[in-house]
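All remarks here apply to the structure that follows.
Every protein chain except one is present and positioned as in the full complex.
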């Protein structure tokens, strides 16, 4: 665990409680909540990692695949409970764009400043390309186009149907990678390198995971209620907060480690974090949120706004074209960052 | 010839005649017509195959490329004659989706249950990817976007122009594969394996082809008139009948043989059936139908509904991304089947 995050968590949690009891200004609390969640997310990531190592590759893969975006899931559930459907869709979009363009872009760029060419497993890249195409170009695009003239009820029926299929395919993808085709597409060099030691014991990991999850839930519930005030103060739309802020808060720790891995020339790991996290958001978090929203008065159909959808679609196409050759350099990173900046400006002006 | 199909044909044709003379219920007749056409299509496929072997690879390739979807062509012509332009466009869509997602998906999945990895000729895959992109992403997308504010006359002019270009390019593709570049992109192992014997003699094949074609024409004319009743009875839209039912009936025999080939690890043949059939539908059957429709009062412009077009576009993109590496496994099959299911739900709710 990084010391900075440890301190941030130990200071942030009490401050969050005190601030919400004494009604400190929404803007200040927004900042405190965000920083505390970043720190707690880092704790949860570390605990999941330790558990995954103890549990072995199969169960560990499953743990990573379900808890990897737990923070984002928790924030989104409280946002859904507060009826902020648009913010949730926006933060899903923001996570997809952030992972595919910002995280991968920074990784390629920073890694590329040190190494002329960096390689990653092209089989994984193609496997992921297929899933990205399925998730974004099929499962997100189809409801957008088909629900144009649909009743709200059919819209929801289609969304639920697609969500269930996505979750099944996501589980099938895990089964494929962890069971039937484990190592089939791996390069020899990759198979050996894994002899990590868990940072924490099993019991400590579970305890930390449980406590951090409770704290994140507590803070998330309060965080979503500051959005309106923050949006007004800065002249931002709630959409912009969802797309840029929530997405970054939910993924900050992950982002940092991807860039560090790229700098260490472990481009496979960096790509896995960036694209793997995108797939988890699109194929697991998003459909789970659709199903969870059925419990609340305000349902969430799987229908993004057109700018959100198109931004995700072109990001996926750009990622596939750039990662097709299993080779990265600083310029590919710059291209992804330029695309992210363009979309950032676009969403800001929207 | 499969015995089941032989029996279905010998029972189905007389039943079709008797039923239509005695005005049996439309629902019953719909089922009889569909099953009989499936059986007759299998006869026609077998006869074409025999003729193709006798005629040698060049003329044989041409025969397969023109008669391969004869049944679908015949049904569609009678549907056009009956003024069911939307149903024809829907059944073209259904054939494209069915071949790219259902047939290829089942082939990859079933083959993948037996073999960990299956390979096919990556040159053919890329050649086909180019044609799919041309046919669906250019020739189908352009009229959709350009005709938005066009007069009906210009709409038809554009459709006819595109149709003529598509047919010319389709013939050029045959010339490329059968004459100028025969074997240029083939792997050595593939060249040897073909020493098939025709099932029927030349004369018998031609006779069967002629008789089956007449029977299919007779039944198709009656089939299209049952659509309305069937749609009402089941609460389906005519669109749904076109997309799911007609597409399956027209291609059932073909579908079965693709899956069998995949199970025998002849993935090249399976892919060739699935993608080759798609190309034939998109680049030959569709434009021919546009031109044929000029003879009828109700003309058919090459303008699909937006859901149909987008469904085809994303299917092509998914196929290209998945087949880009010349390697399949059960999970790629599952992905295609999941996409087909999503679209099926979408069209059902539309």
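Labels A and B are assigned to the chains in the order they are written; within every chain, residues are numbered from 1.
Simple rule for what comes next: contacts are C-beta pairs under 8 Å (C-beta built on N, C-alpha and C of every residue); 3 or more make two chains touch, one makes a residue touch a chain.
This structure is a prediction, so every number in the text was calculated from the model and none was measured.
Contact with the chain that does not appear here is found for just one residue of B:19, B:45 or B:143, B:143. Of the listed residues B:131, B:245, B:281 or B:311, the one in contact with the hidden chain in the full complex is B:131. Within the whole complex, the absent chain has one touching residue among B:165, B:217, B:248 or B:291, and that is B:165. Contact with the chain that does not appear here is found for just one residue of A:148, A:179, A:294 or A:342, A:342.
In the full complex, subunit A contacts the hidden chain through residues 116-117, 306-307, 310-311, 314-315, 317-318, 321-322, 324-325, 329-332, 334-335, 338-339, 341-343, 345-347, 349-350. In the full complex, the hidden chain is touched by subunit B at residues 123, 126-127, 129-131, 133-134, 137-139, 141-143, 145-146, 148, 150, 154, 157-158, 161-162, 165-166, 168-169, 172-173, 176, 180-181, 184, 320, 324.
Just so we're on the same page, only the chains that are shown with their structure count from here on.
The mean-CA centres of subunit A and subunit B are about 40 angstrom from one another, to the nearest whole unit.
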